[in-house]
Structure formats: C-alpha cells, structure tokens
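Below, a portion of the complex is reproduced, with chain positions unchanged.
Chain lettering (A and B) follows the sequence in which the chains are written, and residue indices restart at 1 in each chain.
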Amino acid sequence: MRALTGVTTMDATLRYEVEDLYAAYVECLDSGELERWPEFFTDACLYKIIPLENFERGLPLALMLCESKGMLQDRVEALRRISVYAPRVLRHLVSGIRIRPAPPPSPEALRPSPSEDGKETGESAGVISVQASYAVFQTLVDEPTQVFNVGRYVDRVVREDGKLKFKEKLCVFDSVLVPGSLIYPL
Amino acid sequence: MRALTGVTTMDATLRYEVEDLYAAYVECLDSGELERWPEFFTDACLYKIIPLENFERGLPLALMLCESKGMLQDRVEALRRISVYAPRVLRHLVSGIRIRPAPPPSPEALRPSPSEDGKETGESAGVISVQASYAVFQTLVDEPTQVFNVGRYVDRVVREDGKLKFKEKLCVFDSVLVPGSLIYPL
C-alpha cells in the first residue's frame, strides 16, 4: 500500500464519534425511549421531516417541524398523551455516513440563538456537516416487518460540553406514501 | 474543530476490530459456509434467537438456543442432513454497532465453563458488550428479494488467542411473523 494522504488519525477519531452519535440516536428511537430523544439536540435547533421533492425544490412544507429542544419535548409529551396509535416496533439502519466541511448555514440557522450568542466567533465555527442514508423498518403486532420509510439525513452537528449534538437534522424521505402514518420521529 | 475528548486511538482501533468481526460473521452466513459459523463463538457460549417481546419480558422461550460451540456444530450438521428446505440466499445488513462497558453477566453466562475456569480474574474481565441493528433479506429461487427478519443483536464479545469471539449472541427480532420459516442462524 502506498503512503496514505489526506486522512489523519483525528479524522478517523471524529468519524468514530459521529458514527457513535448516529448509533446512539437510532437506538434511542428504536428502544422507544423518546424522552431521551430531545437530548441529542442543542437548545436552539431545527428538526424537520420533509419529502425529497419539497427539499429539492426548496418548498417549506414539512411533515414535522421543531425549532427548539422545547418543541421536541412538547412533541414527545403529545405522543405520550395521545395513545390511540397501534403499538409498533421501529428499526433504523443508517449507512454511508459522510462528514464534510460545513457549508454556509441554512437561512433558519442564521437566527441568533441565546445559547451561543457571543460565545462563538461565528455560526460556522465548529459546525460539522453530516449526511447519511437511512432505512426504517416497521413491525406492527402480528404483522410481518415492512419497509416503512427510506431517505437521507442532512444534518449539522456541533460539540456542546464535549458531546456531539444535532443543531440541524433534516430527514428527507423518498416516498410520500408511508404505510400507516408517520407518528414517531425518524 | 475543538479538541476531541473521550475517544482514544485505541477505541477507534477496537471499533475497527469489532466492525470487522460483524462483517466476517454475516459474510460467513450469507455465503452459506455454515461449517465456519461455530468458529465465531467461544467453546462455552450462548446463542439465542428470540422475539423482542419475550426478550423484554424476560420470557425464556426462544426459536433457537445453543449453549456451547458443540451445540452450534450439531445444529449445522442437522441443517446439512435435512435438505428439505427450498434453496435461498440470505443477505444481512448490520448497522449502528455500539460498544459499551460490559454490564454484569447474564444469569446464563454465570455458569462456570471449563475453558476459562481459573484463567480469568473474573467473568467480566475483558468482556465487551456490543449491540447492533440488523436486517436480513431473503431471496428464494425465481422470487423477488424480500425483508426476512429485522432486529437487534445483543452480544458479549471476548478476546481468545488474539481474536474477538462471541461469548453470547442474542438475536432479538421484531416480528413473530417470518416469511417461510427461520431455518438458518441469524
């Protein structure tokens, strides 16, 4: 093997951390421990579930939209109160995680947020852009497992108190037809 | 990027090894080389395929249960003798591998085993706890590929003669409905 160029041990170590973030994130969702879900995000954040077509055309319509950790917590509380949904098991597979130099922040991310105001030299400082493919399988009681939702995560990750957290998480899904309905976060 | 904390090169290296163990394990199953399958386990081991519901409720009923490498070998021999099954191709995808500090051993693992007796300072020494999500696709002759079985591996891994091996492997699957039947190990 010839000399390796362009990859440092730090890259590999950061990749390890990012992969672990995604593994922990989907494990939280798949084990149904939704109360822990908001903890994967920064206080000021953007969480969106949007169809691919809307994402590509820049249309704002989303199936789920939360703009702060508080909104994510409200969402979980609402889910817990409204228990009309048939019990189901979700299983996420994530693949093809790509870490890139952070692009300019999206318009939504440009709003000043109390948690960072004045502490950072700039919005893009320390922001990691991450994309990954996901497939979610759903199992309803006494039914075979089926493909539920497939798409791509388009995320922005930052370090907060030494831990990686999502500042932005867009779940861009391929099919507008979802078996049953999309109740739980992706 | 700010300084990385909490992840060492050794972590990343161990992760590499664990990922390779899982890649080699599923490649063995998918290529149909079942005779090599028991070699991924320690002599004293626990292999179980159980529905998620039984796992969560602590119910013992399992679809497959082997408690030593010898039992795994017996299982393979039985599979080879009984050739009434339609030929099929399996394909495993594994994702979200998480390595954790080893929890206390499960009750089954507490039995003393001849292979280690007196050689270890304790059952938990050198035991790695690993979890991962899996999806298995099945293809029968002249049929389209379908989702066969989806779930989570809940494993305990040890190092034996320098190689990582499964001391415990629980395949916890999401749906009790399996297309066709579950004949081969997961």
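By definition in this document, a contact is a pair of C-beta atoms (placed from the backbone, for glycine too) under 8 Å apart; a residue touches a chain by one contact, two chains touch by 3 or more.
From a predicted model like this one, the values you see are computed outputs, not experimental measurements.
Shown chains number 2; the total number of identical copies in the complete complex of this file is 3.
Note that only the chains that are shown with their structure count from here on.
Work out the mean CA point of chain A and of chain B, and you get 28 Å between them. Taken together, the chain B residues at the contact with chain A in this complex read 1-2, 4-9, 11-12, 15, 52, 93, 95-98, 131, 133, 135, 147, 149-152, 174-179. The part of chain A that touches chain B in the complex is made up of residues 9-10, 12-14, 16-17, 19-20, 22-24, 26-27, 30, 89, 91-95, 126, 128, 135, 137, 139, 142-147, 159, 162.
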